[in-house]
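The complex appears here minus one protein chain, its other protein chains still in place.
We just call them A, B, C and D in the order they show up, numbering each chain from 1.
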Amino acid sequence: MNSNIIWLVFTPLIGSAIAAILYRVKFLDRLVTFSTFAITLLLLFSVHVGQSYTFNLNFMGKIIPLSWNVTHLSIFMLYISVAFGTLLTFYSLMDKSRMKGFLLLLILAANNWIFTTNDMVGFFFAWELMGWASIVSVLGGRDENSSRHAALYYAMMSIAGSYSMFFGVFTLWKLTGSLSISTNVAYLSSIVGMHPWWVLGIVSLFFVTFMIKAGIFPFHTWVPMAYAYAPDTFTPFLSGVMSKYGIYGMLLFLPISLMEKGMPAAFGLPWVNYIFMWIGVTTAVVGTVLAFFQDDVKKLFAYSSFSNLGYIVAAISLFSSVGVTAGIYHAFNHLLFKGALFITLAAVISRTGTSKMSEMGGLWRKMPVTFFTFFIGIASAAGIPPFNGFGSKWLIYQAMIKQHLPFATVMLFLASTGAFMYLFKAFHSVFLGQRSARYDNVKEVPVVGQIVEYLLMFAMIFFGVQPGYILKPIGAIVSSMGLKPLPTMANGYVTGMFSNVYVPLISWSLAISFTVGFILFFISAKHKYVSQSDNYTAGQIPEEWNLTPETYQFSWKFYEPIEGIFAPFFRIKIDGFFRGLANWTAATSSAIKEIFVSNAQIYAFFAVAGLIIFVIAGWVA
Amino acid sequence: MIIYVATLIVIVVIMLALIAVFSKKLLSAIIASGFVSLGVSGLFFFLQAPDVAITEAAIGAGLSTAIFIIALKKVKKGESKDEE
Amino acid sequence: MQALQIFLQNWIYLIGAMAIFGIGLYITLTNENIFKIIVGLDIIESGTNLFMTAIAWHPKAVMPIYTATNQLVVNGKVVSADPLPQSLVLTAIVIGLGTTALALTIAVKIFEKYGTLDVRKIKEAKR
Amino acid sequence: MNIFNNAALLIGVPLLFAFSIPLFGLISKELAKWVTLLTIGFNASFSFYILFAHKYPTMVVMGNWLPPFGENLYIGPVAAFLVFVISMIGLLIAIYNLWAIKKGDVIRFSVLFLMFTAGASGIVLTGDIFNLFIFMEITGISSYALAAFGPERRALGGAFKFLVVSSIGSTLYLMGVTLIYTQLGTLNIAEIAARINQTTPGLLTFAGILIISGLAVEAELFPFNGWVPDTYTGAINGVSASLSGIAAISAVYALFRIAMTVFGKSGGAYVSTYGKIDLMALIALLATATVIIGELSALSQKNVKKMLAYSSMAQMGLIAVGFSIGNKLGVYGGIFQLVNHSIAKSMLFLIVGVLVAVGVGENIDDFKGLWKRNPFLTLTFSIGAFSMLGFPLFGGFWSKFSIVAASVQRGGWYDFIIGLVLFASVVEAFYYLRIVAYMFASDVELPKVKTPITPAIPIFILAVSIVAIGIFPQIVGTFSAQAAGELTHKMSGYILHVIPSIAAH
Partner (left out) sequence: MRNDTPALVKRITALSLITILLIGFFLAFKEMPKGSAVNVNQRVSRLYVMKNVETATKMMENGKFFAKGIKPLRTDVPYTPITFGKSKNLEDGAANVVTSIVVDYRGFDTLGEVTVLFLAATGVAMLLFGKEKKRKNKTEPSLIMYVGTRISFAIIFLFGIYIFVHGHLTPGGGFPGGAVIASGILGLFLGKNGYKPNHLGLKVFESLSGMAFVIIGLTGLFSVHSFLANFLPTGVIGDLYSAGFIGLIYIAIGMKVGAELSAVVNSMIVDVEEEWS
């Protein structure tokens, strides 16, 4: 009984109350948010695996035990989310975006509660709390109309998702009579043999909610809008941490993932996992393809983030020791480099005022630290060895090949090459290339931002070079799930099934060659500063080309030929289904509105007609 | 014997109610409903309910019809006022 | 004659009450003029009152008032009409008056403000 | 059976002051409003005393004639709790009226408002089926007059529709009561409830349908609730707040006291009724239709007040779904949601009232950028909206949670019902969040708007109570649990308390 667990939930609630009161003074509000995050981080050190806490709630006429207990998975998730949150709030101390502190703290409270709870009531309460708090915070984005539209779209999806979990929680409660997650999961895995379809039904109710939150294939349509139009300092948290709730939920229910004999296997995997793996792969591919053609940089990274989620889901659904380790490891890496990318983007957008790539360019001289962080973020997102992205992608491929799924692995390769393409496009059009006159007086991020960026750079490189520090806790999680953890020799090694890679050696060789190239570049090349307008056309600007400063920026229609190739696929709109549902509801609502024809006599008619129907029903029955 | 008188009154009352249904002018409908109340209060007499008969006569036939006609006057006056 | 008399005693008041109730309901449901609707409501009220008093009566009933000549209880059995529904009808009549008075006032005000008595035109512009 | 006759003051004192207000009015208009306020305050404190000094279950005998022969008021857990809620909401709306009602006939308005609240608490207290009709008429007539009050012409249209439909409804109710009287020979609810199975099934079903339809008009179930949107939109905001807050409680109570206690079969996990068709299933069907139609027609409304009207109709459907599930948990959820809905909905109407009076319009686009113009009202509106949607940290969460729990627990085609209800509440989430989103939009520069003090008090108290219930559900939860016990077990919960010797041998 360690009451600190409860304090994990209550400190953010109290902090959010204080922040709500101090809402008028912008800086104080951010200071309170940051300090609450920091306190929660300190509190985290006092919470250890295996501790639990129960609180009796007098509800529904009887005593409902709300229970918290801390598992390896929850400790791991807590540490990475709260640490990243502290970093983010420390960065947003100086940022002027309209991020409401008390809402972020509410989400933090829900975050701590979700990760540690062991009963469905608490889980659902926290899930809904996190849901509506994030909906309202997405509202505060820069551009009013689109952020309202995005918030409403996100609200509909997440509320519909939580209602399907509502159903799942109570069907389980009816079956087992208890509300605690562990007993229910155990019960489900016990009866999976007898009637697998029943278990599949209940689990799919939960998985729909988790897929919506994580933005997996059929339910990914809200992700680009929500991430793009949310306040800039909230998007890192939204994309980095909140998408991991879906993954955490899936990991909770995965142990019963129909591995038992009940299910016919396909390619060595139960067919449900096989389908789920394919869903992950399609998410990755869809995300990458759609990311090519975005002009808004935040939308581009939104697509890239849910395609990385696709990677994670593909890895987890294999449910082999390598797969799950790779999934969780990639989740951590994704949080790190996606968070870094979005924070640097927030800095760039707050400086340049626009998020359109075609309007940016050549900022690296003006914002060098942000440039380097962005560069390392891009490199690790693409999976280049010395940085942290490499380890997890490499492990995912290992897991896929080990599971003899050649076709899916090829698709994932395609997705990751595509990833490199759009990452490079973003990197080049934001920082490299010619800087237009507008950004001459752009200044670097203030010191606070730079500290955060140095920390992020250090983290990405450190976990890239020494993956062991992360793989050890993940190993603990995997063994708690009943799978054999991966052997990690020294901290440096990342061992797949067939080969192991001594990562530090690779990174040192890369670092050396990189610095040599850099020195050569400085010594030899006679480069002079060329203004943006006079490099394309060697001096003249032919009228018939009607080039405008924007179109000078070569990120304009960067991948037009590829767009041509994929054009036929764009006709099938993924969110056509949801848009169709919305139109159908609007149509039925205006049809049903006709019933209230505001004529007293017709209402009397309805009353008498209703009465007659029941009289007839009385006779018939 | 009395039951036949009562049946007669019931038939008269139903006829009056039908007049109220099919009358075009509002005033005749209201007077018809007044007589319906009167007929009903007569029936109450046959149903051995003197209290109810007096009340129905005083309130149903008397005051309801009076209020109806007063309200009709206000509306009729209003209509005539519009035509001026 | 006997059978007709018994049938009449059992059914005539109920038929009368339900006929008035039906006609009142018919008026309310099919007329556009507000006053006609209120007349319909008034007739429905009279029908209901007649029905409630009809169930309190039986052929050999006596007025439920003690007078020098009127014997309500004959060798231990009550022969008078049932006074309870009659007291309910007393209340129902006055409630009918209250509702009709309020309905008429509202009708007058509707005519004053909407300018028409047609129930189909009493509605706000559909924005 | 302890008889606590002083509780008759709950009805006696409001009546006395209602009759005397015209005299106070001769002195000054303000005094009339204050008398209404103080009398409802007395009612609130007396019911607070009964509730928290745990004086219930007790009975008030009228005229020294014990129940099956005379009339009685039964104050069980349901009645004590609901009277307290009605009086508190009535008190807060009376405070609002101090500020809102200035022009027109103020004295008679306060008389009608006082009797509206007293009539509603009368419905909840009474133990006699005809007396229930009388109190329904008292609440009815005062709500017709209150709904017709006000300068706008749509008030009159709405009041007329309400009057026509609900006078037909009360006639049907009267017919049903008379039919049952012919076979059982009594008008006391407890005795009818105990002896309901001695009636012939054909008559029982027909009388049941008549009574349920009569009550369904007030309780806003589907075919009978045509009048709701026009009356709520037409009436001035103080009146629509009291209609959706107070009249709703008494109407739902009356419907389910009759459906569950009078017609209900005791025993069995789920309450079902005697007669050829199960009235509870019938009500469940109506309620689902109400929810879906209410939510969908609210979706396409541009006027916030009309939207609130449709949404309160839909919430009444949700409450009726909760009750009609029939097990203890369902009734618990129903009562909890009823209280939450009354608090939140009356607050929302009061806020719209203040906004209209202060100059902000009624349409959604007038609400744009309200956060900049008046943070207090925007915040309270969002709290009310979030509680209606059932978001955590607000009252609505716990009640919606228990309703869904109960209906999934009952299973069968109740799963299907709750599926539709959840779809409808996603639609409801959309149009409430649309208003909230409009309010927080900040790209429009409009002058600041100051909230007058007097209406701010009730709005603040209601908002605080929503959040308090959200954080500590036990405040309302304990009472609704006891109330659910009384409603689901008709013999031990109600009948034996009123007539102890009815099943002595």
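Methods note: contacts are C-beta pairs under 8 Å (C-beta built on N, C-alpha and C of every residue); 3 or more make two chains touch, one makes a residue touch a chain.
No experiment lies behind these values; they were computed from the predicted model shown.
Contacts of the undisplayed chain with the visible chains, over the whole complex, involve A, B, C, D. When the full complex is taken into account, the listed residue touching the unshown chain is A:V608, out of A:A314, A:I328, A:L345 or A:V608.
The chain not shown here touches subunit A at positions 594, 597, 599, 602, 605-606, 608-609, 611-612, 615-616, 618-619. Across the interface with the omitted chain, subunit C contributes residues 6, 9-11, 14, 18, 21-22, 25-26, 29-30, 54-61, 63-68, 70, 72-73, 76-84, 86-88, 90-91, 93-95, 97-99, 101-102, 104-106, 108-109, 112, 120. Even with one chain removed from view, subunit B keeps its contact list with that chain: residues 49-55, 57-59, 62-63, 66-67, 70-71, 74, 77.
The working rule: only the chains that are shown with their structure count from here on.
More C-beta pairs in contact connect the chains of C-D than those of the other pair, out of C-D and A-C. Note: centroid distance subunit C to subunit D, computed from Cα atoms, is 29 Å. Taking the mean of the C-alpha atoms as each chain's centre, subunit A and subunit C sit 69 Å apart. Within subunit B, not a single residue touches two or more of the remaining chains.
Shown for subunit A are the residues that touch two or more other chains, namely 598, 600-601, 604, 608. On the side of subunit D, the complex with subunit C involves touching residues 130, 134, 137, 141, 144-145, 148, 153-154, 156-157, 159-160, 163-164, 167-168, 171, 174-175, 178, 181-182, 187, 230, 233, 302-303, 363.
Within the complex, the subunit A residues that touch subunit C are 598-601, 604-605, 608. For subunit C in complex with subunit B, the touching residues are 5, 8-9, 12-13, 15-16, 19-20, 23-24, 26-27, 33, 35-36, 38-39, 42-43, 46, 49-50, 53-54, 56-57, 59, 61-65, 80-81, 86-87, 89-90, 93-94, 96-97, 100-101, 104-105, 107-108, 111-112, 115, 117.
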